[in-house]
Each structure stands twice: as structure tokens, then as C-alpha cells.
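First the structure, which I've put down as C-alpha cells, then a few questions once you've had a look.
What follows is an incomplete set of chains from the complex, kept in their original frame.
Letters A, B and C name the chains as they come in the text, with residue numbers starting at 1 for each one.
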Amino acid sequence: MISIESVDHRFRGRAGEVQALAGIDLTVETGEFLTLVGRSGCGKSTLLRIVAGLLTPTSGRVVIDGEPVRRPRRDVSFMFQKSALLPWRSVLANVLLPAETLRLDQAAARRRAGELLELTGLTGFQKALPKELSGGMQQRVALCRALLSEPRVLLMDEPFSALDALTREELSIELQRIRQEQDTTFVFVTHSIEEAVLLADRVVVMRARPGGIRRIVEVDVPRPRSLGHHAHAGRVTELSAELHELLLPNEAA
Amino acid sequence: ESSPDLAKVTYLTSFNTFGRDAYAYVAAEKGFFEEAGFDVEIKPGTGSGDVMKLIAGGQADYGVADFSAVAVALANQDLPLTSVGMIHQQSLAALVTLEGTGISEPADLAGKTIADQAGSTVTVLFPAYAKAAGFDGSGVKFVPSAPPSLPQLLASGKVDAVGQFVVGKGLIEAAAKDREAVFLPYSDVLPDLYGNTLLTTTETAESNPEQVQKFSAALLKGLQYSIENPDETGEILAAAQPTQDAAVAAGEVKLMAPYVTGEDGAAIGAIDEARVQGVIDELTKGGAITKDVTPADLVSFDLTPPAEP
Amino acid sequence: MRRVFLPLLGVALTIAGWWLAVIVLEIEDYLVPTPPQVLNTLAERWAVLLEHTWTTAWETIRGFALAIVLGVPFAVLLAGSRIFEQMVYPLLITVNSLPKVAIAPILVVWMGFGAGPKIVMVLLLCFFPIVLATTAGLKSTPAEIVELARSLDAGRLKTFWAFRLPQALPQVFVGLKTAISLAVIGAVIAEFVGADAGLGFIIVQSGASSDTALAFAAMVLLSLLSIVLFYAVQLAERLLVPWASEH
């Protein structure tokens, strides 16, 4: 369980002080799939980085499984908004990076890396360098890397932003499978309402300046879910419309 | 301050601005240069090789360098230089050791290790020195070393002896603290060896002999005055070069005086053709000179002061 | 505060370490004098020594400035043309690999006893590090910035000023810092030959008279000069490259 307890964060930059987050209180249950949506610049990445232990909040704290987060945890995997691939490593070596730092079983890690690369359509590019890949391919490599260690918590910052609809859908299905099999907790940032509704148990809608939680929307659509036409299409449309509404600028809620 | 009718010339000392080179400052301070019609700029030299190049290259008009080094350079290369007056009738070159090392006379050097500047007169003429002193020099090991480190190498016991000029007594003893330096001057057994000589270009010597003679006379007058008044010389030097110590400089001048006049009482500055031939012969035997040279290639005898006082 | 205090502490520790070494290793003072001996010399002769320090400093600064003025455009040419680079590198290395002590007399014969040969010597020592680092910096422009410059149709000059140079500045400053730390040596070596002023002249003078305290006093001033110049370059870096925070 992740509990975010009255977290504030201020950045001091060239353009003055920015209150990125103010008074965030949120609990994510173990095995829950939480999505964060909100307008660009509202503090989603900042919140995720605080949960990951990469950033110390100006005030407040994050507790994971009873332990306050002070630095990154081994059972938490973070997928950055920018791919952050090591330019000197091949695709495969980038994916295998967590196996080295976390001292995973090498053979198992290699097997899993092969599977993940296959799954993301990167077979044949194992030896390629990151700069030889398209933007979306780079993002898929970062995704493989985040999934390699089979973490307990997956923090993902717009993981599908550079991917086409079809690939998104395939990978969404994979994430759902992982969650089912391993009871992984997900905190997932996205700009796609469709994606948020498809994947989430709850959608957290954030407001900007200062970043805060505007509303938490429960997605009461039974799983497995998929895009397109299905039994609960009506409810999905309803929820999507509600979320759209919530993302409007003026304080309508 | 300088009068317009004075001839401007540049003069290079042999090495830096120590007591041994103080006479140039004396000649300037005492007005000898001005009397002779010169406005002299004195520049510290950095050893015989550099002094020769700077004069040949036109950066200086006159300068002082070790005569043996000059002989070697002029024999092996096309340097347009000539000697016009001898500063030291006897070479200041010596081997130095410390009391307590068991070396008190040349023969004790057999089989020892000596540090010296690579290719210096001491090294080059060592076989001749050993032969003249009557011992077997073949077992002596020479370690080429930088001049500034020589006193320290000796004091620290890394070597048994070092090459040094006799005026360097204070230098050695400063490094060796309470132990006394034992000097074995080459002039004891090789009395024909000259020390520093005054150089100018062959062109100046040919085109302007009067000027050369006037300059040489003024400088030598300063030399004479300095060995006669070593303490005043020290003060003159210290005044011109604030980093120099008057007493130390005076000490050097006193040590140098007998080498300036020489044993045979030749006039200050005089150069003897037969002795020059002797130097050439020794250097040729030692392998330093490989070509044919005559004394006239090295010295403008018509410009040197007369041998008899 | 800390920025000034810690370096000063560093200097103090250096002096303490030196003193300790002299005592513990039983180094004779004809080899390495003790700090009090050196301080004594500094105190007694500070006026003269300061004058010589200034001579050396002024030669150094001019040579260093010349090295920047010549080195940076040269690096731009090298970074711009692979052919030029491959042809010119051996020459550069040759010039750089010549022992400067050996060519100092040649410079003096050519240029005389003035500041000329000293400035040239500083230039010779500083040129290579500046060129090497600047070339490397200019060449390491990320692909996307190069493409951006091209897509904006920035001419050669504009590409250099607005894209490549700012990006290379952190690396250029590594070259400048390496260079400035060598610059003083250049002036001193040139002063070993054909000078009657400057710290190099003092060192030669003291070396030949076994006045180790004076030699070390000169070297202390030399070090201080180097440190001051180094931090001046670092200050320039802080002002010019504030965006490159360190991680």
C-alpha cells in the first residue's frame, strides 16, 4: 500500500518559485491500478518522482508498505517520461540494466528480456543502439526495462505517449495480465482519457497551479476490458465524458 | 639619462648575475663603459651554449662563455663568433667532494661516481685531467645531471664528487651544512686550460675593431677593479641585483681573483696562441673536437690585449 | 563563504603537509626548506618578489589570452573539417611534444629579451589543451541540436555562435583550466632563458646559489599566481555557463 500524506512541493527556478504540488493526500491499495490525469504541467511527474523516492517533497511524506520513502526502493520500478536510455548500450543491454543493478538471476533476466522485446516488437533490434531507433521504439525499450525486474510497484509516466493505438492496446493488455498475475500496484500517468478508463480502477484527476487532486473517479467497469464496442460501452462513454468535464480549466467541480 | 652619442650595446653574462660575473656591473657602475663611449645593457646569460647562440643570432653584441665550450662549438659548427679577450687565465673548472669522503687528491677519484652537467668542460676533459694527474680515470663513472642539483647530489651522498667552478665553494658548503668542501681544480694539473672568454661576432670584430677593443678594455678594467675591490664589487652587484647577497658575491670574487690573473702573470685579458693550440689538442684527444681548427678560428689575436703587462 | 573558506583550508593543509614531510622524512633544508624559512624570505623580500610576480603574471595573461584568441578559431576549423584535422594534428602534436626548455633559447634568439618569447611560450603551452578540448566540445553537439540548427537554416557562423559554442562551453572551460595551469609554467620556462625579471629568473638565480628558501618563495608565489588565475577562469565559467548544473 502506498500512502501519500499531505505532500507539498515547491521548485525554485529562474522564473521564480513554482508551487508544483499542494496538500496531496492519496492512498493506493496493493494491486490497484491507479491512473493520474491532469493538464500538462499540473504536477503529475513531480508526484510520481516523489513516490519513487527520487525527489524529497518540501513537506509531507510518502509511505510504502509501512515504510516512509527516503530513497528509491528495489521493489519499485519507475518508467520515466523521457526514455532515459543509455546511449552506449545496445537495446538488449539497456533492457538488462536492472538485472545488473538489482542482481537478478542472469539467465532468467535474459529470458524475460527476450520475451519483453518480442512482445514489444523489437526482436531483431537487440543489438541496435538507442539512437538507431524511432521515438516509439525507444519508449518500448524503456518499457521493457521497467518491466524486467517484475516489481511490486510500477510507476509509469506517460509510457505510451509515443506509441500508436494498436501498440498501446497490446501493451495495455500485457499490463493488465502482469497486474493479475503478480498483484502489482500501478500508478500510471496518461493524457489519454480512453487509456485511463481502460486501465484504471480509479482515475485521479489533478488540477494545476498549485497541483492538487480535483476528483477521484472510480471506474466501475468489469474486467477484462478492451477498446471498442462491448457490453459496458455506455458506462465507458459516461465516465469519459465526466473526465473530460473535470479536465476543463474553470473550477466547474 | 643615457647620452645620445653613446653606442648602445648589449652584453651577456656567462650565467646569471653572481659574483663571478659582477665585473660587468662594476664597469657600468664605475663609469668605465661610459668613458669608453658605451651605453651597455647587461643581460643575464644562461650558460655558454645559449650565450653563443644569442650573440651569433644578433640578440647581444658581446658576451662571456667558457673557452673550452666555445672551442668545441666553433670547431663543430659554423658559428660566426670570435674571442677578443680572456676573462679567466685559468679555468675555474674543478671537481668537488666533501671532507670525510676519503678523497683529498686526484688519485683518490679512481673508481668513484661523479655527477656533472652533461658535456661540461669537467666531463669532457676528465680523461686529460686524470692522465695529467697520473691516475687511471677509466673506472670513474660520470652521471649527467642538472647543474642546480649538483650540490644536493653531493650533500646527499648520491655521488662521491661533482663538477663545479671553484667559485662555487659557498654554494657547496651551503648545501653540505657543516662539512667542508674539498676542491680539486683542473688548473692544478692542466694550467693551460682557459676559463671564460669575451665573445663577439666575427663581423663586429672585422668591421669595427676599435669599438671591440674599447669595449673589451672597459670590461677588463671593470674586471681588474673588481678583483682589487671584492667587497665593493659585492655591494655594487647587490645594488644592481637586489636578490643577490653582497657578502656571498664578494666571496666569489675573492676566490676567482687568482684565476683572472693567472700563474704566469699575463696581462688581464690576454690570450696566448700556443696555449689555445694546447686546448684544441686536448679537446681533440678527448673526442670533443672532431674537425680541424686553428687558434685563429677561435680568437681574434689582433684585438686581444698584449700578453705582457 | 564555503567557496572561499575551503580552498583556503586546502592551502593551509598543503603547507602543513609540506612542513610535516620536511620533518618526518628528515628532508634536509638544502633540498626542501621549511615553511618558516620560506615565509621569512617572503617577508624580507616581498617588494622585489611582488614585482617579479607581476612580470610573470602579465606575460602569462597575455599569452593565455592569445592562446584563446588563436586556439578557439583554430578548433572551429578542426571541428569543421575532417581533412584539415587529420592533416594538422600531427603538426600540433609535434609542436606540443617539443620540450619547451629546449626551444626557449631559439625563441629568445629570434625575438630578443623582451616579453615576446615568454608570451609565445605561454601560447605554445596553452594552445594544445584549448584546441583539443574545444574541438572535442564542438564535435559533441547532440545530433538533435545539429539538426535543429540545420532546419533553422543557421549559417556556419550562426551555428557556431548560437548552437555549437554554448553547448561546448563546459568542455572549452576544461581546456582553459588545463591551459591556465600550464600557462604560468610557460612564462617561467621562458624566463629561465633570457630574462632579467620574473619568477623564473628568481628561481634560476636562487638555484645556482643554493638559496632554496628563495627558490621556494618564488614557487609559492608561482603557485598562488596559478591558483588565482585558475579561480579567475572558474569564475568566468560560473558566469558564462550558469545553465550547466552539475550532477
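Methods note: a contact is a pair of C-beta atoms (placed from the backbone, for glycine too) under 8 Å apart; a residue touches a chain by one contact, two chains touch by 3 or more.
Bear in mind the structure is a predicted one, so any value in this text is a computation, not a measurement.
Enquirer: What copy formula describes every protein chain in this structure file?
Expert: A x2, B x1, C x2
We take it that only the chains that are shown with their structure count from here on.
Enquirer: Tell me the shape of the graph of touching chains, choosing from line, ring, star, complete and other.
Expert: other
Enquirer: Grab the C-alpha centre of each chain and report whichever is closest to the global C-alpha centre.
Expert: So the chain sitting closest to the middle is C.
Enquirer: Which chain lies the greatest distance away from subunit A when centres are computed from Cα atoms alone?
Expert: Centre of mass proxy via C-alpha means gives B as farthest from subunit A.
Enquirer: Using mean CA coordinates as chain centres, what's the subunit A-subunit C distance in Å?
Expert: Centre-to-centre distance between subunit A and subunit C: 50 Å.
Enquirer: Averaging only over C-alpha atoms, locate the centres of subunit B and subunit C and give their separation in whole Å.
Expert: Here the centre of subunit C sits 37 Å away from the centre of subunit B.
Enquirer: Tell me, which parts of subunit C touch subunit B in their complex?
Expert: 28, 30-31, 45, 48, 105-106, 108-110, 112-113, 192-196, 201-202, 204-211, 214
Enquirer: For subunit B, which residues are in contact with subunit C within the complex?
Expert: 10, 15-18, 43-44, 46, 49-50, 53-54, 56-57, 59, 147-148, 151-152, 155-156, 170-172, 174-177, 241-245, 248
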